[in-house]
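What you see is the complex with one protein chain gone and the rest in place.
This part shows chain A:
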Amino acid sequence: MKTLRIVVCVKYVPDATCDRRFADDLTVDRDDLDGLLSELDEYAVEQALQIKEAVDDAEVTVVTVGPEDALGALSKALSMGGDKAVHVEDDDLHGSDVLGTSSVLARAIEHTGYDLVLCGMASTDGGMGVLPSILAERLGVPQLTQLSELTVKDGVVTARRDGDLASEQLRASLPAVVSVTDRSGEARYPSFKGIMAAKKKPVETLDLSDLGIAADEVGLAAAWTKVDEAAQRPPRTVGTILADDGSGGRQLADFLAGRRLV
């Protein structure tokens, strides 16, 4: 067994540059949507790889809870340098909220074995940003969230969280859950060799029964959040055009002031 088992939670999200629609049950319609590894999770993968590179005997497992295509997100994380992957996939997961997803993730992470769990600061689609905290509660371990810097040494994670007014120095003993921000350091690109190596890395696929979770504990019906209504955002309207007849500056100031923007 490796002395430092790092697990990175990565989410497969719809490509934000594509048009998104809702399905009849008011969940995001994921059919025909191109998906990818949530960009903010790349930072978590990067930090995991840096920690691994700094110690002798570490291993990085990437885990996702998501549909069949979510394998794409795992492949990318593996081609960046992760060692193995766990994919939790089950039709009954459809419509799970953050509580459902976090309990599935917790089981999967326990199943894998871990010393340090790394998450992104928020997904680029759901964007709740609370999953890491809920996950830490479910695992019963300390949490350090929204980190811009972290190091792991002798079973302790030392980190910095930058707020608007102050930077906090934080510390927790392992095992622990941490989340990192987009200021933690640019993520590497998967290299050609990384992509070729990823093909040969093990991916374990698990369903709910493998994790001992009953179908009615997760999914849309078990979600604590219920979406009553959803509407497509109306097309953008033409903005206000101010003609500069010499008083352009004043008009602009009035416009901004009228919307309480200055």
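Definition applied: a contact is a pair of C-beta atoms (placed from the backbone, for glycine too) under 8 Å apart; a residue touches a chain by one contact, two chains touch by 3 or more; residues count from 1.
The rule is simple: contacts and distances are computed from a predicted model.
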item: Which of "ABC transporter permease", "ATP-binding cassette domain-containing protein", "Acyl-CoA dehydrogenase family protein" or "Nitrite/sulfite reductase" matches, in UniProt, the chain that is not displayed; value: "Acyl-CoA dehydrogenase family protein"
item: Contacting the left-out chain in the complete assembly, out of A:191, A:209 or A:225; value: A:191
item: Option touching the unshown chain, where A:30, A:52 or A:76 are the choices; value: A:76
item: Touch residues of chain A, complete complex, unshown partner; value: 75-76, 79, 188-196, 198-199
